[in-house]
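Only one protein chain is missing; all other protein chains are in place.
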Amino acid sequence: MKKRSNAPFFWLLFGAGGVLSALLGSALVLITGLATPLGLGLHSDFMSYPRMLAFSQNFIGKGFVFVVIALFAWHAAHRIFHSLHDVGIPHGTPSKIMCYGSALVMTLVAAFSLLRIGFY
Amino acid sequence: MAEAPRMIEIQVLRYRPEQESEPVWQSYQVPFTEDMSVLQGLQYIKDEIDGSVSFRWSCRMAICGSCGMMINRKPSLSCQTFLRDLFPGPVKVEALDHLPIERDLMVSVEPFVKKLESIKPYLIPKEERTLAQGEYLQSPAQLAAFEQYSSCINCMLCYAACPQFGLNPDFTGPGVLALLHRYNADSRDGGKAERMEILNAEEGVWSCTAVGYCSEVCPKGVDPANAVNQNKINSAVDYFARFFPKKGGLI
Partner (left out) sequence: MKSQIDVKTVRRPYVRPMAGWWKGNAFFVRYMVREATAVAVWIYALVLTVGVLRLGQGEAAWNGWLDAMKSPLSLSLHLVLLVSMVVHTYSWFEIMPKTMAPMVINGERLSAERIQRTGWSVAAVAFVVTLLLAVWSQA
């Protein structure tokens, strides 16, 4: 009897994160990493503390931030895990811990921080 | 008056286990005409220059799947690759990638054949059928659902193309998984459950990373990349369906 792989679980996260990052990744990088810091098309206070706090305290805003961080992280972890295998680093425990472990850490830190920020 | 034929250099990666420890390149000058395939070039070499060159071939018309080899680093059928398109050369010919070389351009086929046999490549009836019930009837749509995947000629070009198979020879591989899908997708077949074990294993669909080169090189348009990757969804559904009750349940 061949052993059933647990890949489907991680693959679904990879797929969801892949779709989300494919649809929103470019815009989010542009907004947060270029437009806001440079004041291009957006006011310099677009991501000011009061505004971002309000966004993250909002139930939907909080959910959005969490989903983006978590799915992006799990998508990347799964793909990097397989890419390491492609360049000669086998599917071993060290590789799994590095990749999926980092996604888990990001997920937990994001969850903790978002809960800490509180709700309205 | 006949023109002097054009010459092309064909370099063959030789390997004779009884005389060398590692493969070695050997070069041949071959006169060719516009209609000659690489296979005919090799046949010229064997007939006129060096009878020791070993290679498989049969039909000369891209249907038997015997003559697969790397031609200028691309998995190709030598009977379907033409010297005129590779001129001025040199044409580099090696045994199919990712498979152990037995001799010259011949690779070990046994593991592939064993995998083919392991997937139950035959119709498993959904229920007992008597002769009196007559033949199965199938609509054009039902035929279309699996026909493309039945075009495989077992040439193994997709295995030479697949880096995941190269990195892990235990991977069931594109061609075998395409054949598995051919049976699952056939309306006459009821053996999907029996084949799930192969799909669900790490060496099943989950070794595939959608490189897609297999479909790129397939001479018959089987599209094994599609066969494998659409079954990731089936395998994932099967993975989670375990947790739901079957008796009058949701699935």
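For clarity, chains are labelled A and B in written order, and residue numbers in each chain start from 1.
We adopt the following convention: a residue touches a chain if its C-beta (ideal position, glycine included) is under 8 Å from a C-beta of that chain, and two chains touch if they have at least 3 such contacts.
In this text, all values refer to a predicted model and were calculated from it rather than measured experimentally.
Peer 1: What are the shown chains in contact with the chain that isn't displayed?
Peer 2: Across all of the complex, the chain we cannot see touches A, B.
Peer 1: Of B:Glu18, B:Glu34, B:Asp85 or B:Glu135, which one is in contact with the hidden chain?
Peer 2: From the options B:Glu18, B:Glu34, B:Asp85 or B:Glu135, the contact with the absent chain belongs to B:Glu18.
Peer 1: Using the touch rule from the top, list residues of chain B that touch the missing partner.
Peer 2: Within chain B, the residues that touch the unshown chain are 15, 17-18, 22-23, 73, 97-98, 100-102, 108, 141, 144-145, 163, 166-167, 209-213, 215-216, 223, 225-226, 229-230, 232-233.
Peer 1: Using the touch rule from the top, list residues of chain A that touch the missing partner.
Peer 2: 17-19, 21-38, 41-43, 46-47, 49, 52-53, 56, 65, 68-69, 72-73, 75-77, 79-80, 82-83, 86, 88, 102-103, 106, 109-110, 112-114, 116-117
Criterion: only the chains that are shown with their structure count from here on.
Peer 1: Can you compute the centre-to-centre distance for chain A and chain B, using the mean CA position of each chain? Integer Å is fine.
Peer 2: Averaging C-alpha atoms per chain gives centres 38 Å apart.
Peer 1: Per the contact definition, I'd like the list of chain B residues that touch chain A in the complex.
Peer 2: Chain B residues touching chain A: 163, 167, 197-198, 200-204, 206, 209, 232, 235-236, 239-240.
Peer 1: Quick check: in the complex, which residue numbers of chain A touch chain B?
Peer 2: Touch residues, chain A against chain B: 1-9, 11-12, 82, 85-86.
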